[in-house]
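Mind looking over this structure? Questions follow.
Yeah, one chain of the complex is gone here, protein chain that is, but the others are all in their spots.
Order of writing sets the labels: A and B. Residues in every chain begin at 1.
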Amino acid sequence: MFLADVVGTVVSPVQIRALDGRKLLIVRPVKPDGTPTAKTRIAVDTVQAGVGDRVLVLDEGNGGRQILGDPKAPVKTLVVGVVDYVEGAQGLAYDARARSSRP
Amino acid sequence: MYLARVTGRLVATHKYEGLEGVPLQLIQPLDEHGNAMGAQLVACAAVSSGPGDLVHFVDGREAALACPKSFVPVDAAIIGFVEQAVANGVRLGGSR
Partner (left out) sequence: MLIGKVVGSVVATRKDEKLEGRKLLVVQVHNHENKPTEQYVVAADSVQAGIGDMVLYATGSSARQTHATENRPVDAVVMAVVDSWDLGGANVYEKWSGR
């Protein structure tokens, strides 16, 4: 799993059955301080996350299919948590409660 | 799973059994600004799409699950046609 920022949404009217009714988010993997670390990807939302949230992303098929309850779903990237705060050695590295408003 | 733009079509008559009739397309992965991200690759099209279309695709073993037969050596599959993607408040176009 990795930390990521939700930077956008995807509207996909035609897609495989396993994704019907699922919300897709554009997520950018980040370090706790917010620096991007890897390629931007698309994740299936399972926790009602939104743009501006820092989230926990699972990028592994077996676990993903367990969460979706569909052993045949061709899906591997899922948003599985909304991060409240990240604690580092120097105190809080990220704190959602400190954000004044959602962008 | 990643965003991508379909850039072309590829024809291969002689391919691994079980992949007959599965269209192959060249795609360019895109970042959240709609810029090219990495090299172009070939993906199986599990949903119909053509050159210029904005799509999303899955990589790795999961890609084979999107094909009609799932025991196939496929590591990338287009699994959705994107009508609209919005990132950082900017709309990335759909079909082009």
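Following the convention adopted for this analysis, a residue touches a chain if its C-beta (ideal position, glycine included) is under 8 Å from a C-beta of that chain, and two chains touch if they have at least 3 such contacts.
Since the structure is predicted, the reported quantities are computational estimates derived from the model, not experimental observations.
Colleague: The chain left out here touches which displayed chains?
Modeller: Looking at the entire complex, the absent chain's contacts are B.
Colleague: Among B:Leu30, B:Ala43, B:Ile78 or B:Leu92, which one touches the chain that has been omitted from the display?
Modeller: B:Ala43
Colleague: Which chain B residues touch the hidden chain?
Modeller: Contact residues on chain B toward the absent chain are 7-16, 19, 24, 26, 28, 39-43, 51-52, 60-61, 63-64, 71-76.
Rule of thumb we're sticking to: only the chains that are shown with their structure count from here on.
Colleague: Would you mind pulling out the distance in Å between where the CA atoms of chain A average out and where those of chain B do?
Modeller: Each chain's C-alpha centroid was found; their separation is 21 Å.
Colleague: Which positions of chain B touch chain A when the two form their complex?
Modeller: For this pair, the touching residues of chain B are 1-3, 29, 31-32, 37-38, 46-48, 56, 58-66, 70, 77, 79-88.
Colleague: Chain B touches which residues of chain A in the complex?
Modeller: 7-16, 19, 24, 26, 28, 39-44, 61, 64, 72-77
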